[in-house]
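The complex appears here minus one protein chain, its other protein chains still in place.
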Amino acid sequence: MDRKSLVKLIAAVRDGSLGAEEALARLDKLATGELGFAKIDHRRTLRRGIPEVVFGEGKAPAQVEKIAAHMAERGGTVLVTRIGPDVGERLIRRLPAGTYDPVSRTFLLRPRGRTRPIPGLMVVSAGTADIPVAEEAAVAAEAFGLAVDRLYDVGVAGIHRLFEHLERLRRARVIVVVAGMEGALPSVIAGLVEAPVIGVPTAVGYGAALDGFTALFAMLTSCAGGLTVVNIGNGFGAACAAHAILAGHRGRR
Amino acid sequence: MDRKSLVKLIAAVRDGSLGAEEALARLDKLATGELGFAKIDHRRTLRRGIPEVVFGEGKAPAQVEKIAAHMAERGGTVLVTRIGPDVGERLIRRLPAGTYDPVSRTFLLRPRGRTRPIPGLMVVSAGTADIPVAEEAAVAAEAFGLAVDRLYDVGVAGIHRLFEHLERLRRARVIVVVAGMEGALPSVIAGLVEAPVIGVPTAVGYGAALDGFTALFAMLTSCAGGLTVVNIGNGFGAACAAHAILAGHRGRR
Amino acid sequence: MDRKSLVKLIAAVRDGSLGAEEALARLDKLATGELGFAKIDHRRTLRRGIPEVVFGEGKAPAQVEKIAAHMAERGGTVLVTRIGPDVGERLIRRLPAGTYDPVSRTFLLRPRGRTRPIPGLMVVSAGTADIPVAEEAAVAAEAFGLAVDRLYDVGVAGIHRLFEHLERLRRARVIVVVAGMEGALPSVIAGLVEAPVIGVPTAVGYGAALDGFTALFAMLTSCAGGLTVVNIGNGFGAACAAHAILAGHRGRR
Amino acid sequence: MDRKSLVKLIAAVRDGSLGAEEALARLDKLATGELGFAKIDHRRTLRRGIPEVVFGEGKAPAQVEKIAAHMAERGGTVLVTRIGPDVGERLIRRLPAGTYDPVSRTFLLRPRGRTRPIPGLMVVSAGTADIPVAEEAAVAAEAFGLAVDRLYDVGVAGIHRLFEHLERLRRARVIVVVAGMEGALPSVIAGLVEAPVIGVPTAVGYGAALDGFTALFAMLTSCAGGLTVVNIGNGFGAACAAHAILAGHRGRR
Amino acid sequence: MDRKSLVKLIAAVRDGSLGAEEALARLDKLATGELGFAKIDHRRTLRRGIPEVVFGEGKAPAQVEKIAAHMAERGGTVLVTRIGPDVGERLIRRLPAGTYDPVSRTFLLRPRGRTRPIPGLMVVSAGTADIPVAEEAAVAAEAFGLAVDRLYDVGVAGIHRLFEHLERLRRARVIVVVAGMEGALPSVIAGLVEAPVIGVPTAVGYGAALDGFTALFAMLTSCAGGLTVVNIGNGFGAACAAHAILAGHRGRR
Amino acid sequence: MDRKSLVKLIAAVRDGSLGAEEALARLDKLATGELGFAKIDHRRTLRRGIPEVVFGEGKAPAQVEKIAAHMAERGGTVLVTRIGPDVGERLIRRLPAGTYDPVSRTFLLRPRGRTRPIPGLMVVSAGTADIPVAEEAAVAAEAFGLAVDRLYDVGVAGIHRLFEHLERLRRARVIVVVAGMEGALPSVIAGLVEAPVIGVPTAVGYGAALDGFTALFAMLTSCAGGLTVVNIGNGFGAACAAHAILAGHRGRR
Amino acid sequence: MDRKSLVKLIAAVRDGSLGAEEALARLDKLATGELGFAKIDHRRTLRRGIPEVVFGEGKAPAQVEKIAAHMAERGGTVLVTRIGPDVGERLIRRLPAGTYDPVSRTFLLRPRGRTRPIPGLMVVSAGTADIPVAEEAAVAAEAFGLAVDRLYDVGVAGIHRLFEHLERLRRARVIVVVAGMEGALPSVIAGLVEAPVIGVPTAVGYGAALDGFTALFAMLTSCAGGLTVVNIGNGFGAACAAHAILAGHRGRR
Partner (left out) sequence: MDRKSLVKLIAAVRDGSLGAEEALARLDKLATGELGFAKIDHRRTLRRGIPEVVFGEGKAPAQVEKIAAHMAERGGTVLVTRIGPDVGERLIRRLPAGTYDPVSRTFLLRPRGRTRPIPGLMVVSAGTADIPVAEEAAVAAEAFGLAVDRLYDVGVAGIHRLFEHLERLRRARVIVVVAGMEGALPSVIAGLVEAPVIGVPTAVGYGAALDGFTALFAMLTSCAGGLTVVNIGNGFGAACAAHAILAGHRGRR
């Protein structure tokens, strides 16, 4: 029940066209949220400026295709994550204007005439094996309207590679840092810059890497300021958080 | 905002004593729950028939005393859990009508003229070391208006002791079973009765007992039907669940 | 050996129609439980009103078919859980009166002329990925003679969807709440209703979801009253517990 | 070696007052970072706008006092975290212009004539037991020059309490959400607002709460967008991240 | 109710000296096990030849004293485990014929005129820090009537010390091997002898020793034949198992 | 270097046919064990009376076949464990006198004219899903020359089934009890008998069953006397331990 | 920026051919490491004397081939680890001078005319199932220019096999010891020799072997001096460490 409906309702009560009992029944619904929250939800979708996203993992190809096609009809951006090449090809056949990226395992269909992307996001990966997660973050961020500066393969075991790009790092307004194994890169970067850093642990490594938990815990226990963390391999979540920060920069001026 | 307020509001709009803008403002609050949910909360308190309870662990004695005294003034039952003898004595000095029980580590003050307790709850413990948790469940259940049949020290390593009480077990309508170490007693009992069984793991045992997690996992992985579980040592939670079930029996006839 | 049999036995001994040796042999069985416990078991099967169920996971298709056919011959309800479509089709070929449900992965054959289902159970799921477990609970509950009200995809990250159904939730007498990832929905619901809530964690999620353990622990550590928990993905166990509670309501009047 | 020194060095080489060998030696140091990085570090301290902070846990009282006094002499803000009342009193005796807060267990000494605080931070706690960590975040944020809007005790088991403050939540530009036990509050809030949300798990709860790991994992596995996480009980870290975000808003216009 | 009693009972019914109702009452008890199992229990106590033992950990000194005194009155062996020197002294004051051993933290009171101990048990410890657990096993075994050959401080990091005693090891009929840290000694010994080996992990070590779980898992994963394991620090349990084996040797000839 | 060789060596030194230096060189080898330990090993193989066993898991079929054929040539018993039907058939083609058992996944070839098996071992399983591990224990025990009394599907959730066989259980001299899920059966049985009980946890169950660790820990934390434990699924290890105990009974008379 | 460049730069400034501003710009880069660290990296590659290695696990065959071919063109040693036979054959077709070893799962191409290998490394394995990891260590070490003395299948459950080789063990200057299951062999060996011992845990074993973590923790908690550890299955890492030690021996004379 949006504001306009409320205005109407009250008007109808005032002019007598709506009886007290009937008005009560309609308002009663508010207490259980049936209308009120639908409004909230609608506002939220607009607010975040984030397209609804299909998490493809565990969904049947036909199901993914159906949801994506439905979203495409509404005219907005369509982002499908965690899908293999076969599902990607299926989506391209259905929605030829979209593209499938085998590295990030995403399908993206963007409406034409987009606005200028919001600058300031840097996506960094420690190793080459971390690139798929980094690309999930980068592609999702682009789908959300952010410009992305990528810097890959600058892990701590050869730390000079990172320092060659120090100025680039310092120009960024938000840095997403993707790292597996010992997960130390976000700590190092957060110690060098003033922007907020979002760490994304990956499952890269074996044995003591604990499927990414070592990297996760290493990032959480870092004493570097300005560093927060998302779930293992959750490039998409990092992109959401980066968007929330950068949209806040612009939206509030 | 309860129904009466809504009726009034609508009447005021109808008779013109409340302007459209003002009415809108008041109703707008419903969308964000400010009034609506307060009502929900109030109804909930009455509904569960459970006194508000003070979880004493980690609270300063003075804080516990203050909350308990405040609750006592409203005239309802006062239950304080997880407090040592010193806090118990402090509460008795302040609220002499209450009693402190050193085994369950609870303080209970009940108003006079209570209604007849709801029968059907049995509280069982595997070992003597599990009794404090069992008593937390039993005392809380009594505070909630349930009658409690206690059966203690009937663990699986001497399983004949349990069978001597088979008929009692089968008469119960809900059974709370408290067990540490291998936590097998709830499985065995759930295999012998038709009533729902609520397992309460305890931290009794050492080494492989894993501070109660072995008992917890054993109860969860049991294939005996009708068995559900609460947190380690959560006698109070088991009492809440038992009350929800037994109150449902009576309240819905 | 029930009381009547014992009376007869003693009478037979008294009037000499049963020799001492023969009487001894019969009574001897009591000491090792051969008769006594068989009686217990028989009573139990009748008592719970739950059909014997075949847990299909890990069993060979031929084995599953054989057991199901044997159960069908006895004329009762046949429920087979955790089977894929191939085993489902095999069962339908053998027992054409049954149905296979690919979502819950169950086969169900119910005798005709069933009695009216017991009302009061609601099955709720947090996300769409939790539906298979929710359906296992719902189908099993229906097999046990319960009527099921389903409410799916009302997770906490878009909590307004839940509130639209508050009244339905409050009418339920037992609520089974299925949730993966952070597993917070059972807590929220248990805070809103007075009926007992049975939480079923699922393995939905990745990384920090810990194959369902995060949801499991979240449910166990909740401070919401009236909430108990079953094993990860154990929709069937939740249905058993719901039946034990609702059968108690009716059976004891 | 700052820019000015480099200009001087080059000038000295040009005018012949510095020999090639000597210049080489000085520049050689740059390759190993001796001078270059000192500059970097200095810039960083100014950049973050965050006072150097003393982590008091595990340090001897005398050591804490000495460091704090040394920092106070330099005239900046002094923040000491994780200290008990005895250390707090010791610091007040030494630095009477500072204050000790027993809830957040922090000592804070701020220079006079501070600039106007940066608005936009909200600090939310799920339960009363989470307040110490929430206050560590709030006090640290204030020490960093942020204004803090506090909202405490609005956990998911009585979720209506949260909704009464929905508009306040939506006005915030960054929200730090502190929660123990099932740790679901950050998910719920991130689903209701557009600002970035920083979850801070706490060790509140017992048994399945796993000393805060259940809350931590629940926050990480949430599917709510815009949510990132810091270490268990790390209110200070959340304040650093909030400052990095809000300083970015202002500093970049 | 043993066979003889049953014969008598039936005879009494036949000759009319026992009425049907009375006979029924007596037999009825069998169905719920009241007599049957009591008999079982009694037989068990005699059978194992193990005195009832008081597990002192977590019990109040007064409680321990009371139980021990009660057991002493019945004239059997009294063994109290896991008690400190203060409780030990308290027991000696009450039962001066007993002895307290500060290493194994046990109190033992044995009746005079004991039979000759059963030979064949060897108790081995890896390090000196493992001796308290080894002594708990040794003292308990002696209380059960076994003779104990002790061999301490022969861990794998200086494995030559073990080999000096190879013949003694090979003469043993059961070997209890107590080891913390890497817990490798039971594997090595089980590879050298033919007797059954019972491994007892201890919590000796830090960090990766995991409070004894590393030793426990190392013993369980050993490929040495004839090795079984008890809980961390459970010297008493090892003594029980050793007694079960050695009593079987003798009792069955 | 066996005794005979030593006698010869000394004789040769005495009669001068062996020079001092040469004798020294030979004896020096003893210090490093080259000869001495070979003797030990040989003695050990004879001693345990256990055929050498091929652990088939992870070995290539050709490798398994080669080892088994080599062992068969020496004329002893050949036991191959953890192999699938394809490897089993391969072995039967090569060694037609052997048999492959698909339940225990073992191949066994026994020489003719075996001696009478040692009686006294009972192998018990909790559920039908535990039978493969129970059969691994039983088949291995038979290969070691033990007679096996099997009792399957007597788990604690329907505990009356166990009691029907109480006398059989009490006649056993060693009981191997195989159980997954809550792993409570070994505790219950160890509380009912006087013989040593060897618990074998299995990975049966899901979620909280923790791939067998819940059963393992439950068995370890049991307070029933006489119970020791082997690794998850290690039926073979239980058979080794049972043999060590029963061979001790007989061999020492 | 190497020394020569610096000399030139300074000369250019001195003779006026380089302006102050330009010189400043070039030197400024040093602060961010762009030149300085490239030099460092180059020195490092030469220094370690270790060929760059391709970690094949998780890389596409085409990717592996491309990298290996590129490395081969530069004329150095090419080592590819963790690849199956299909990738191995692919590499041999491309680089016929190389060899693929199916046990260690490595491909190695070495330039002709190699220098004499550095002696002193021994690689020991506990069981035959540990050999693949031991061979990864051995092959990598050989690729690094070390001579390797192999000693396999000398685990602690038959410890006499180890002692037969005591002198060989004592002649080694570094010993890499590979062991799964209880992982005790490195402890035993480190107790017998004076050289540094590098333990490599493997995932050999099941259940309580915890995929190699039991072996890892056992090695870490050992009290034997001179023992350090690498990740589970990390034969390559052990070879790197062995090379670092032995190269140090030689390089520093």
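Order of writing sets the labels: A, B, C, D, E, F and G. Residues in every chain begin at 1.
To be clear about the criterion, contacts are C-beta pairs under 8 Å (C-beta built on N, C-alpha and C of every residue); 3 or more make two chains touch, one makes a residue touch a chain.
Please read all numbers here as calculations on a predicted model, not as lab measurements.
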Sole residue of A:18, A:95, A:198 or A:224 that reaches the chain not shown, by the stated touch rule: A:224
Contact partner of the left-out chain, one of A:134, A:208 or A:238: A:208
Absent-chain interface as seen on subunit G, which is shown: 40, 44, 47-48, 50, 55, 120, 166, 173-174, 191-192, 194-198, 216, 220-221, 223, 225-232, 234, 237-238, 240-241, 243-245, 247-249, 252-253
Sites on subunit A contacted by the missing partner chain, in the whole complex: 127, 155-159, 181-184, 187-188, 190-192, 205-210, 214-224
Touch list for subunit E against the chain that is not drawn: 129, 158, 160-161, 163-164, 166-167, 204, 206-209
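Heads up, the rule we're going with is that only the chains that are shown with their structure count from here on.
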Rounded Å distance between subunit D and subunit F, as computed from the means of their C-alpha atoms: 60
Rounded Å distance between subunit C and subunit D, as computed from the means of their C-alpha atoms: 50
Overlap residues in subunit F, where contacts from two or more other chains coincide: 40, 158, 166, 191-192, 206-209, 216, 220-221, 223, 231-232, 234
